[in-house]
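Shown below is the structure under consideration.
The other protein chains are all here in position, but one chain of the complex has been omitted.
The block that comes next holds chain A.
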Amino acid sequence: MAFPLLTLTAAIPAVGAVATAAVPAGRRTAAKWLALAFSLATLALAAVQLVRFDPDAKGPFQLTESHAWIADFGVRYELGVDGIAVVLIALAALLIPFIMLAGWHDADPQESGSSRWRPTQGFFALILMVEAMVVISFEATDVFLFYIFFEAMLIPMYFLIGGFGDGAAGNGDAGAAAQRSYAAVKFLLYNLVGGLIMLAAVIGLYAVTADQLGSGTFSLQEIVQARAAGKLDIATTTERALFLGFFFAFAVKAPLWPLHTWLPNAMGEATAPVAVLITAVVDKVGTFAMLRFCLQLFPEASKWATPVIVVLALISILYGALLAVGQRDIKRLVAYASISHFGFIVLGIFAMTSQGQSGATLYMVNHGISTAALMLVAGFLISRRGSRLIADYGGVQKVAPVLAGTFLVGGLATLSLPGLAPFVSEFLVLVGTFSRYPAAGIVATLGIVLAALYVLVLYQRTMTGPVKEEVRGMPDLRARELAVVAPLIALLLVLGVYPKPVTEILDPAVRHTMSQVHQADPKPDVNDVEAAK
């Protein structure tokens, strides 16, 4: 058995969470540095994973680990990464230190009250806990193992949303606390219901495998191989029901219209770093799982459901963008923009073309970085003025030019300006979609137009124009804040011009997934596709 790199990558943040939580109440700063150190160690391990990962190697998964766990349920502790997983782990590990730095003072207790209440330690420990669970969700190749962490992740997330308010609202304000608690509960219940429906499907999957293979199994590879070998024949209706059970949970998480309504609440009420954690890190598990589990376990049902899902994705793109245009609250605007972008990701996945899926996977990475940049700068802005309302700002660029500049770059990345990273992925998704569903490709393009509208209007209203009275004297970005934003913007530029290192890792995994679904790219002539069906 080789060195358990994957286990370690997940274990380090988990250990860090425990260690951080154990730091005494008086040593807040030590707790922060400790948590940051653990997140950097995780980043180092994720980098080692990237280096050790060989994009050209045969077989779907690398760096695999496999141990017996709960034999009675047919559950094994099976880890393995493909190109998509390894990149997303790197993304998560990369963003967590920035999230921590950005939220450095978010959880400092307002009053020096009871000495046993340790919000700072809790905040950083919970972030590390989420990181550990996200990492292991990306690594799990056993459906049950994945499910466990997919669900368990909700608990620390829930406490992060509900327990730590945005400085803007003031933690003592009872109304804001009620709003926050509402957002946290809404987040939890939506995701829990999705997860429980998935649980029914997970049990169903066990029943099917136990029935046909003699002993139930959750191993992704075992199931895929058994299906390929014809040993496992899931009846059409059963397969569709199971697919829907899985997809429902992922669609809540992703989130896809009409299951998206928890996201604006959660992102609006949570602090900006936590909002980034939700949308840039945790939600990626949903879209990732569509690729890894929905498509590979249930290829036929996936193809069956594609038309409906493509339509839902289109609605997400347009609906999210339209609502973003109409928002008066900066954080909710970014939330709706994210819904629109998740629509693009889902569209790319279910277009079932290699360009679409490559674009979608690349989009997961780029969306993570661009949203992090935009949202974190927005968070800095909000913390200065103490308001989330767009109307409360104006002329910031004259007072705080660096802040305004970084905000603009983050915004331009969000609207997929060529030269910045998201453009490449969005273009790939659109091309991939167009080659199979030309109409859908055209409609999706409208999303880009709307994106330009909401981003530029946001910038115009907050940053340009006459300097508002309350904004006067607003300090520009501090060193810590700059340290958060600058690397993200640098990444956006690099990946916008030269995405090849990432796509090289992603592409073999995408090809493998495509072959699992028995899909080839459509030939230029649309009639051939019809005939091939």
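Quick note on the criterion: contacts are C-beta pairs under 8 Å (C-beta built on N, C-alpha and C of every residue); 3 or more make two chains touch, one makes a residue touch a chain; residues count from 1.
Operating definition for what follows: contacts and distances are computed from a predicted model.
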{"item": "\"Response regulator\", \"Phosphonate ABC transporter ATP-binding protein\", \"Metallophosphoesterase\" or \"NADH-quinone oxidoreductase subunit N\" - which is the UniProt name of the missing chain", "value": "\"NADH-quinone oxidoreductase subunit N\""}
{"item": "Touch criterion as defined above, residue of A:Leu8, A:Leu40 or A:Val185 at the omitted chain", "value": "A:Val185"}
{"item": "Which residue of A:Leu8, A:Ala210 or A:Leu408 touches the chain not shown here", "value": "A:Ala210"}
{"item": "Candidates A:Trp33, A:Phe73, A:Trp304 or A:Phe427 - the one touching the absent chain", "value": "A:Phe73"}
{"item": "Contact residue for the chain not shown (choose from A:Leu196, A:Ala391 or A:Ala490)", "value": "A:Leu196"}
{"item": "Chain not shown: contacting residue from A:Phe138, A:Phe159 or A:Phe288", "value": "A:Phe159"}
{"item": "Sites on chain A contacted by the missing partner chain, in the whole complex", "value": "68-73, 114, 116-118, 147-149, 151-152, 154-155, 158-159, 162-163, 174, 177, 180-181, 184-185, 188-189, 192-193, 196-197, 199-200, 203-204, 206-207, 210-211, 216"}
